[in-house]
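As you look at this complex, bear in mind that one protein chain is not there, while each of the others sits in place.
Let's turn to chain A:
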Amino acid sequence: MDIFSNIALGLTTALSFQNVLYALFGCLLGTLIGVLPGLGPLATISMLLPFTFGLEPLPALIMLAGIYYGAAYGGSTTAILVNLPGETSSVVTVIDGYQMTRQGRGGVAIATAAIGSFFAGCVGVLVLAAFSAPLTKLAFSFGGAEYFSLMVVGLLGAVSLATGSMLKSIGMVIIGLILALIGTDLNTGVQRFTFGQPHLWDGLDFIVLAVGLFAFGEIIASLEARGDREAPIGAITSLIPTREDFRRMAPAILRGTGIGSLVGVLPGAGLSMASFLSYSLEKKVSRHSAEFGSGAIEGVAGPEAANNAAAQTAFVPTLALGIPGSATMALMLGAMVMHDIQPGPGVMTKNPDLFWGLIASMWIGNLMLIVLNLPLVGIWVKLLKIPYHALFPAILLFCCIGVYSVQFSTFDIYLAAAAGVVGYLFRKLECEPAPLILGFVLGPMMEENLRRALVLSRGDFSTFVTSPISAGLLLLAAFLVAIVLLPAVRKRRDDVFSE
């Protein structure tokens, strides 16, 4: 089967009335929660995940993908209108997007972001469809050693390209790996670190951890920061960009899409890297480089296209190899596991309709975002005005019900409360909780593949360097760490992130 018949198969699956409805619902819900102040995409997704568990696997994944895009889109809307980046990937959008709002061109900025995102999303889906098949073939030749090394690359890549101290993030990854140990060891049936609690025999649930670390942590942190800012919301005048706007945004969108598609595929690189790279490129090549920082439309178009392209292609390693590149992808992967789908090379061959259906529904999701959200932007703006004191009890309540509904166990609620306290401690120490979730989701696979590799090699660790693929991957991992440790690069990186 070639790529087009695959996409056709996907479209027929995804275009069923029920699945379109779930995509629509997911997009709306994701945007709705994503726009609300004080709740980033990670917290949004962890809060909404449990509500997809009652569905069949494909509609659930489609709805989740919708939530994912919706949340990201909601993040750019708040970035542009109220100078509030939802997550690191929209930090760059804030720079010129909010300036455009202050000049009364907020509507144009939002439209630009939507157009750029849609175009990039379409290209990203094609890249995803084209790359997944060969990568899946390659992955079938992987043994334990190769998989283990691949996960090392993924984890180290994720921490080396993210913000914050790399050493501390590596520590957080390991804490995630350790937390994943809790429960019954699948190979021997031994209960590890369960402290005699039967509730822990099945291990910690990743929803519990994610809600505690991200959602509760964010609520507590927001309550603490409240009071000093009531961000003025820019008025929306016109949504339609002028011809001059189109002329300026088109090349930026093209370049952003290219960068984003490439960067997204890299294990661990993530969306923020894509938008940062795109912004610095636009600033370099633009003839209007003096306008950057005071409302240059390229500064919105490029990065928004880049992070949406990356958002699509980030699914490549997640779907084809089962290795998530970011905490958000780790959440998506965890959700798939909860639906008894083990992401990796098997999905594409065993459930082709599910695999291609999901990919096609991503494109549909992108389309919905542009068709629905531009007309609805007025409603989203009104949502921004909901006072926080009315909002956070609702968020808290929905989180609690979500956590409870995973297993109908109040023990999970107490665990989430504890995770919230730990998350607050991490925040205070500036330890990023995102790498922890990544480690947590990959933990069981990592142990299993380490075990397999070492059984085959009879305990000889050189198996990781004698296999050429594994050796190459480990070299890549070493390279990723080395570039971050190089003083020159480190300084550049700090500059980019502090810009």
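Quick notes on this one:
Here is the rule we use: contacts are C-beta pairs under 8 Å (C-beta built on N, C-alpha and C of every residue); 3 or more make two chains touch, one makes a residue touch a chain; residues count from 1.
The rule is simple: contacts and distances are computed from a predicted model.
According to its UniProt record, the chain left out of view corresponds to "Membrane protein" among "ABC transporter permease", "NitT/TauT family transport system ATP-binding protein", "NADH-quinone oxidoreductase subunit F" or "Membrane protein".
Residue-wise, the contact with the chain that is not shown comes from A:421, picked out of A:240, A:376 or A:421. Note on the undisplayed chain: of the listed residues A:171, A:251, A:346 or A:472, the one touching it is A:171. Panel shows chain A; residues 51, 54, 165, 167-168, 170-171, 174-175, 177-178, 181, 185, 187-188, 190, 192-193, 216, 219-220, 223-224, 226-227, 387-390, 392-394, 396-398, 400-401, 404-405, 408, 410, 413-414, 416-417, 420-421, 424, 428-431, 447, 450-451, 454-455, 457-461 of it touch the chain omitted from the view.
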